[in-house]
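One protein chain is absent from this view; the other protein chains keep their places.
For subunit A:
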Amino acid sequence: MSDLKPGAPAARSLLDTVAAADDELTTATPSTATGGGVRGEGKLPRRTFKRYFRETGWRHLVGIGVAIFAIFPLLYIFSASLNPGGTLLTANALFSNFNFESYADLFNSPRHPYGAWFINTLVIGLITAAGTVILGALAAYSFSRMRFTGRRFGLTTLLVVQMFPQMLAAVAIFLLMVAIGDIFPALGLNTQIGLIMVYLGGALGVNTYLMYGFFNTVPSSIDEAAKIDGAGHARIFFTIILRLVAPILAVVGLLSFIGTASEFMLASVILIDPEKQTLAVGLYKFVSDEFSKNWSIFAAGAVLAAILPVALFLALQRYIVGGLTAGSVK
């Protein structure tokens, strides 16, 4: 853990933890079964309840308490979404009603084009994620495999640039997009291509660091073997390296997708027409306009909007571990 790159926290540690936790699942279970000499109590046929409680029982109490805290708002919003025509007040009667009408209403109101928001978010998120992965992987490959003047400088610059996040430059980006829009209306303010280009401006940086670290773990003997077999750098990169580093590509892609999908500040500044906005901007405007009146419709929108990121997140845990254990090294 100690060689964690400072700029690459989230996914890196996620990789470690999840891997560790899954190891523990396979290794720790037998060790509890055999009792394994921890102060000898495993040999006893049965612990007294008092003892059990002092050693592990209270942990379950803590766990249940935390689990309730963690899951309650999610259950609340799910329940609210099943209560059609509901307001904030009626949402308080949890699970008193099971009806999917709000979900239908969501797509039938011209004042909040939810379907358009959803598709916009998907399209912007996916293109940005793909672009981020491609641009980041290209850069990471050159930093990891090539030695050139300015390499160290480039890597440090990427870290330093990250200290001025794009959010801080929102004003400048807005003015820049206005200027671009004057000349190229298709790329400037109020266009999704423009927003994607802005997001890709942040494609290098943390992501490159994350991938760079992972690229370094792929032995360069693989490249050299391929080179001897007559493969050029492009072939090595696209057909060998990219496959070996697939887990980190997936992680970066996912983080970028989730980050883009919930980004509010730049999206709200650049996208003006309601039909062009993303879920974050649209749902915020929707809630702030008519807060308590259409709570169940918002709830339905929130549930739908959250399903994909949550599912991806949970599914990817397994994928990462799979990628790690299948291993790239022969």
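Keep this in mind: contacts are C-beta pairs under 8 Å (C-beta built on N, C-alpha and C of every residue); 3 or more make two chains touch, one makes a residue touch a chain; residues count from 1.
Just so it is clear, contacts and distances are computed from a predicted model.
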Task: Among "Thiazole synthase", "Cytochrome c oxidase subunit 2", "Maltose/maltodextrin transport system permease protein" or "succinate dehydrogenase", the UniProt name of the subunit that does not appear here - done: "Maltose/maltodextrin transport system permease protein"
Task: Residue, one of A:P113, A:G188 or A:G202, that touches the chain absent here - done: A:G202
Task: Missing-chain contacts mapped onto subunit A - done: 1-7, 9-10, 12-18, 20-21, 24-25, 28, 31-32, 36, 38, 55-56, 59-60, 62-63, 66-67, 69-71, 73-74, 76-77, 80, 87-89, 91-92, 134-136, 138-139, 141-142, 144, 146-148, 151-152, 154, 161, 163-176, 182-184, 197-198, 200-205, 208, 213, 216-217, 219-220, 227, 230-235, 237, 258, 261-262, 264-265, 268-269, 280, 283-284, 287-288, 291-292, 295, 298, 302, 305-306, 309-310, 313-314
